[in-house]
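Structure incoming, see below.
Shown here: the complex without one of its protein chains, the others still in place.
Letters A, B and C mark the chains in the order given here, with residues in each chain numbered from 1 onward.
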């Protein structure tokens, strides 16, 4: 793909993702998950501990900034903002697709934010479809090196690729390549979608080849079908994509289906994403079995106002998560997993 | 019925069918059918094969242009447009009711589009109520001849007839006539509704007399009650029809009920129609057990802009169907039948 | 109650009942009852027979004009219009509450429409609460005489009475009085509500004292709570009634609950009312076990345009009922009772 093409695409993505119409019109399902309030927390708010560890590093809350950005000037700035705020707030940072850093070595520095964020987990990112291209695996390893990453996201986005004019639609061998990457990579591999969700069928395949980390990225948040449809409005792929606007499995259905299968739930550490919009959503995700939550579009919106604004935003989510713990009587994330839910008593 | 009456009726049908108010206000039920996405298709997009065979002829996708048109000048033009686009796109062509060709032999040529569409299945069309009129059966056979057809649709439309001022409401013997037609016809007989649906009770009767092809034409798309109500607004049958606007069984309920009865599902090849509005809908229909899908009103809309526009439109649906295959990891229509669905996990 | 009071009340009722805001904002539940269409009726439309008998007299369709009107000049006119149209259309006629004819003998003639409607069932009407007042029973018998009635409705309207400034709220003994009336009356006694519904608990009590005819008058149509609330807007009972706007059991729930109890369904002949708004609704009512349907507010609206308009209106409902029979393959009301319904196949 030509340099300018990737650049343009990434810029368009960053701009379009901000529009409300690029969000799905269905929810991520967490609205039907309601905590039973605990009016007797029997703890002091200050004792609530939302810290946890990801790949050996401590986070102040179980939150990962979702992969965004790419290789444009704008995204260099974005990555620095995200890194600085992540370091200050103590959350993990997922970098955007690093393909451009492989194809255009001068872009590498865009992803080199380790000096800005020395203490938090930084996660590299590569597409599943890139893995099966020539040198795909070594490119993946190189991405880890470039970013001095603690882990690497492999994103699976068949719908997005199918809707792009020049999308990568060669997907034979992707599973094998992931299996090999899991063996070779010096850091953990996390497989993610980009907004249409990983369901139990996909999870089964991944568990079978040794994947231990899944980021759901389910339906209910940013709609990549919408974004790619919008981008191709001028050509006649436009209407093609519209019918997939809400395509996918939502976060709730995915988490619950996976939890119901012991083989899956015992093998996997789950990251909840796709429409996460508050610290209360993080709490609900933990309740449904996730270990971490992640979000892209609202974080992008906050980042557009600078590092301080984003740091404040992340702190607000942490506060909401802490309040969620308080009003359910949970002192820790561990407690949250067993917080009772309301069963509606319709007549 | 007088020549001008049929002509007028058909023109009115073609015009009215374009209005949004002539669509039912209920859905065809496919919105509650959601594919679990497969994020690891393990196939290349280019390998996806949506071809299939209908009556010995190959289609590029399992789609039949639904019966429309009649004997007016406009419909001669329409039939030619439909035929040309069907040939180019490789889909089957259902002709509109050919009654007029019997009653007004000079109209025969309206339906003679074989030279324009030599390689695709062309399907003749006659009303169930016409079959029981004098010479009904030989008329049916004549329709097949005129159109050089590969099959013949018998449409059952009791509600539509009951709402027309001069409708055919003599339905005794229709089932027997169909049974005889199945035995005599040199080509397969497909029984269809026109938008209010064939349910399991009707399917049972038809299977018992040897019918092997059913086109559901269920509630959720074009509302014939609405169209006939609109046409008779001036006389006082108008309000009579309004209460039947959404009458009928929808596509989903019909397909699923039929699938649940082994005798039916084993004996029948099903065509899904009534509100089919995208290639994703085609995919869902295949998933629910149909072998083909069919649509009228959106195809009419595209045909109004000419052959090229319709061909592009049909190609777009094929692309959507292919994408549906891709994102569910299906290489073929056969695979699609077993694609996992999402079970909502409400709390 | 003073003469002018009853007169005024009745006039207000007739005027208010026409306002859309006086209808409940919930449905009568028949919208969730959907016939499976029969695309092979195997009958000729002209053969469909919707005739039936009520108290020895033939009706052209199973419809009773619901009790309305009272003792004003307007209602004398109304009764004559209703009677003439009922006679022409061959439906039964329920007279409005005849209390005024007892209290003001000069009003008797208002209810004497037998000469206008010689061949149809005419049904007298008295309030349950009137029965327990001095001479209540003999008044009831007198009402039958005055109207030369084939039956008598006893309306039970505790909510309406409780919301009227001078309502009859002495209900001790009403059940006993009904029991006695059943024994003494020369014609059958039908117990009805006025729009809030007779549920299974009330049905049980009535069956136990020998009542054989029930008119549900369920929630989903005219709201008497709304009408009485509106009438008392000036005094402070207004807001009191608002919360009862939709109070009651709807037609569907009532019919189905009663059908599920063999003792009830075997002892009772049911009249379906409360929100009946078409011949399709009549068909659904028959399907749910009713023998007749009845309606007030839409009939009042048609009657306001005169006898011819109302006759046409009644004919339209008959036509809709016949079409409902046709498209479900039913030749008679008896068949309709076993017409298959659609079971939604949600996923």
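Operating definition for what follows: a residue touches a chain if its C-beta (ideal position, glycine included) is under 8 Å from a C-beta of that chain, and two chains touch if they have at least 3 such contacts.
These numbers were taken from a predicted model, which means no experiment stands behind them.
*Asks:* Checking the contacts here: which visible chains does the omitted one touch?
*Replies:* Contacts of the unshown chain, counting the full complex: A, C.
*Asks:* Considering the whole complex, which of C:19, C:184 or C:341 touches the chain not shown?
*Replies:* Only one of C:19, C:184 or C:341 touches the chain omitted from view, namely C:341.
*Asks:* Given that one chain is not shown, which residue among C:68, C:140 or C:249 touches it?
*Replies:* Within the whole complex, the residue contacting the unshown chain is C:249.
*Asks:* Considering the whole complex rather than only what is displayed, give the residues of chain A touching the chain that is not shown.
*Replies:* Residues 34-46, 277-281, 312, 316, 319-320, 322-323, 326-327, 340, 342-347 of chain A touch the chain that is not shown.
*Asks:* Take the complete complex as the reference. Which residues in chain C touch the chain that isn't displayed?
*Replies:* Within chain C, the residues touching the omitted chain are 29, 32-34, 128, 156-159, 162-163, 169-175, 191, 193, 196-202, 205-206, 236-237, 239-240, 243-244, 247-249, 252-253, 256-257, 341-344.
The rule we apply is simple: only the chains that are shown with their structure count from here on.
*Asks:* Give a one-word verdict, same or different, on whether chain B and chain C use largely identical residue numbers at their interface, taking over half shared as same.
*Replies:* Interface between chain B and chain C is built from largely different residues.
*Asks:* I need the rotation angle between the copies chain A and chain B from a CA superposition, between 0 and 180°, in steps of 5.
*Replies:* That pair's rotation angle lands at 90 degrees.
*Asks:* Using mean CA coordinates as chain centres, what's the gap between chain A and chain C in Å?
*Replies:* A distance of 61 Å separates the two centres.
*Asks:* What whole-number Å value describes the gap between the mean CA coordinates of chain B and chain C?
*Replies:* The separation of the two C-alpha centroids amounts to 43 Å.
*Asks:* Where does chain B touch two or more other chains at once, residue-wise?
*Replies:* 34, 342-344
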